[in-house]
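With one protein chain withheld, the remaining protein chains of the complex are depicted in position.
Letters are used for the chains, namely A, B and C, taken in the order the chains are written, and counting of residues starts over at 1 for each.
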Amino acid sequence: MREGGLARRLTAEALGTGILAATVIGSGIMAEQLAGGNQGLALLANSLATGAMLVVIILIFGPVSGAHFNPAVSLAFVLRGELQIRDAGFYAMAQIGGGLVGAIIAHVMFNMDLVQTATHVRTGPGQWVGEAVATGMLVLAIFACLRHAPQQVPVAVGLVITSNYWATASTSFANPAITIARTITDTFTAIRPEDAVVFIIVQIAAAAITAACFSWLFAEKAPIRKPAE
Amino acid sequence: MREGGLARRLTAEALGTGILAATVIGSGIMAEQLAGGNQGLALLANSLATGAMLVVIILIFGPVSGAHFNPAVSLAFVLRGELQIRDAGFYAMAQIGGGLVGAIIAHVMFNMDLVQTATHVRTGPGQWVGEAVATGMLVLAIFACLRHAPQQVPVAVGLVITSNYWATASTSFANPAITIARTITDTFTAIRPEDAVVFIIVQIAAAAITAACFSWLFAEKAPIRKPAE
Amino acid sequence: MREGGLARRLTAEALGTGILAATVIGSGIMAEQLAGGNQGLALLANSLATGAMLVVIILIFGPVSGAHFNPAVSLAFVLRGELQIRDAGFYAMAQIGGGLVGAIIAHVMFNMDLVQTATHVRTGPGQWVGEAVATGMLVLAIFACLRHAPQQVPVAVGLVITSNYWATASTSFANPAITIARTITDTFTAIRPEDAVVFIIVQIAAAAITAACFSWLFAEKAPIRKPAE
Partner (left out) sequence: MREGGLARRLTAEALGTGILAATVIGSGIMAEQLAGGNQGLALLANSLATGAMLVVIILIFGPVSGAHFNPAVSLAFVLRGELQIRDAGFYAMAQIGGGLVGAIIAHVMFNMDLVQTATHVRTGPGQWVGEAVATGMLVLAIFACLRHAPQQVPVAVGLVITSNYWATASTSFANPAITIARTITDTFTAIRPEDAVVFIIVQIAAAAITAACFSWLFAEKAPIRKPAE
């Protein structure tokens, strides 16, 4: 299903994650500027813009790279035997690099300092549980849809993130690459670097646990797809 | 279509209902905290988050358990001869248990008392009619789509609930398990236990009546699907 | 594709139009009550609830009656030779009756006088052009999708109405049965009876003209479907 060599796949991962980071951060800036101080309205615009763009970039890049845009998701594919660990490492680098460039492009668009120091505090057990729930549900949605209704993956991912912006206390980062990108902005969607570290640990753990439990819940005898070459 | 044994199916029902309860209650908390006192904006976020998550969890768990997440819906399947009554009892227990755990997880995420006493009054004939309409339409949407366009069930359920959050005076609980879960929170989506009892009676009656009328409207000679083993 | 006799089809049209009227009026009441005086927020909730419900009721009732819920749409089917004129008359009666009952049910749910006198002024050339545009686009969307992508009719109808709530100065009534239903409410979505008369004339004219022009634009040699029995 996936075309082309590793260079094309990594380009797709970097481009897609960059677009996602620019969308998350850029729409957060725009929303806060226009919302007249109403944080709820700003989060509503931010959550709809993010979910909508996820649908689009998974449609665009899915056939090229699988459209992970997320090191925790790539890890889950490795654990399920559908991605080689070496490729997952490259994927993670492309995702993180793309996310950082996306954050910078958002700052270019809104005439801000290109690299900023995030001061937004996001910490505490409640938010960590939120990240665990958000990442676990994201991984569950991806693998369940891939198994039973693969053409629904884009919509499922967009909707689960839009919903969890509201349902989880952490606003559903659920993605180490995007979490890192959000440490170099000091706007609506920012997170302090020291808080980001814990978020990322929780995201990776939740993705791994969900991938491990998935086989039982769906009564799999063996993985249904093979790693791409 | 449905895989695995009863244990897997009950796990799916408990997990899905738990996610739904956490989404309803959690997004209500977040929305009220951020909406700056505007109840309309809070309900808008709450209704969109709920509908979006319904699409996702039906996509995820549908192939495992049928994705009822709702004792009234399971009852309707029994009445149509598509679910054994014994299994419906287990389903209801899993749904209620999952919903309660979901409510507690929402409280964990937002650093609140784990079990609260709901004080939100929701009563009166207008709201009871609302629950009847909302539950009847939910059951109608499920069975009509299962019959003619089964791949549209997730979207139809998500949209009917999002819409009825606004169109019905009760904000469309339409689900005894979620109604029970909402009695142990004292936040935006709460309902007093004494009010919940009436809501649940209305929901069950409306589901049963709708299931009974369905065969005539759709000119069925016999149920089109058999109970799962 | 359509099942059952005329009684079932008329029941479906009445039920669907009743649900639609209750949704339009009910969500308008709820939205205005909660929006804290912000008409834009109220219209946003009203437009999303209406569009979402349209998708649902077309999915539910489409296979039974074609899911017109709208005398202007039934007229367009007659003009294209796909509905018998006698049946269209019965359809219109079912739609108008269902819509009125739906309005009353909305009032029951919100504890209001069952039948009210609308005082909301909606008149002037700008709004009449709006109704012409809105109805023409609705008819165009229905027939184009029926021809090329029939499974997309529900989504197309929901989205065109949600969008035209904002894009047309009249907020896109586009439906004589719903327009009549909205004359017996004095809430957010009301229209004075004297204004409704002009709206309905414009709607019927726009539907007829669009149906007539459709064949040329889509280069039809002959209607592609036959009237249902």
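We take it that a residue touches a chain if its C-beta (ideal position, glycine included) is under 8 Å from a C-beta of that chain, and two chains touch if they have at least 3 such contacts.
No experiment lies behind these values; they were computed from the predicted model shown.
A.B. asks: Taking the whole complex into account, name the chains on display that the unshown chain touches.
C.D. replies: A, C
A.B. asks: Pick out which of C:11, C:65, C:135 or C:168 touches the chain that's been left out of the picture.
C.D. replies: Candidates C:11, C:65, C:135 or C:168; residue touching the omitted chain: C:168.
A.B. asks: Please give every residue of chain C in contact with the chain that is not shown.
C.D. replies: Listed in rising order, the touching residues are 37-41, 43-44, 47-48, 51, 124-127, 129-130, 133, 137, 140-141, 144-145, 147-149, 152, 155-156, 159-160, 162-171, 216-219.
A.B. asks: Touching the absent chain: which residues on chain A qualify?
C.D. replies: 3-4, 8, 11-12, 15, 19, 22-23, 26-27, 30-31, 34-36, 38, 41-42, 44-46, 48-50, 52-53, 55-56, 59-64, 105-106, 108-111, 151, 154, 158
By definition in this document, only the chains that are shown with their structure count from here on.
A.B. asks: List the interface residue numbers of chain B and of chain C, divide the shared ones by all numbers used, and answer same when the ratio is over half, different when under half.
C.D. replies: different
A.B. asks: Can you work out the rotation angle that lays chain A over chain B using Cα coordinates, in steps of 5 degrees?
C.D. replies: A turn of 90 degrees brings the C-alpha atoms of chain A onto chain B.
A.B. asks: Chain A to chain C: how many Å between their CA centres?
C.D. replies: 40
A.B. asks: When the centre of a chain is set as the mean of its C-alpha atoms, what distance in Å lies between chain B and chain C?
C.D. replies: 28
A.B. asks: What residues in chain B touch two or more of the other chains?
C.D. replies: Residues 38, 41, 44, 48 of chain B touch two or more partner chains.
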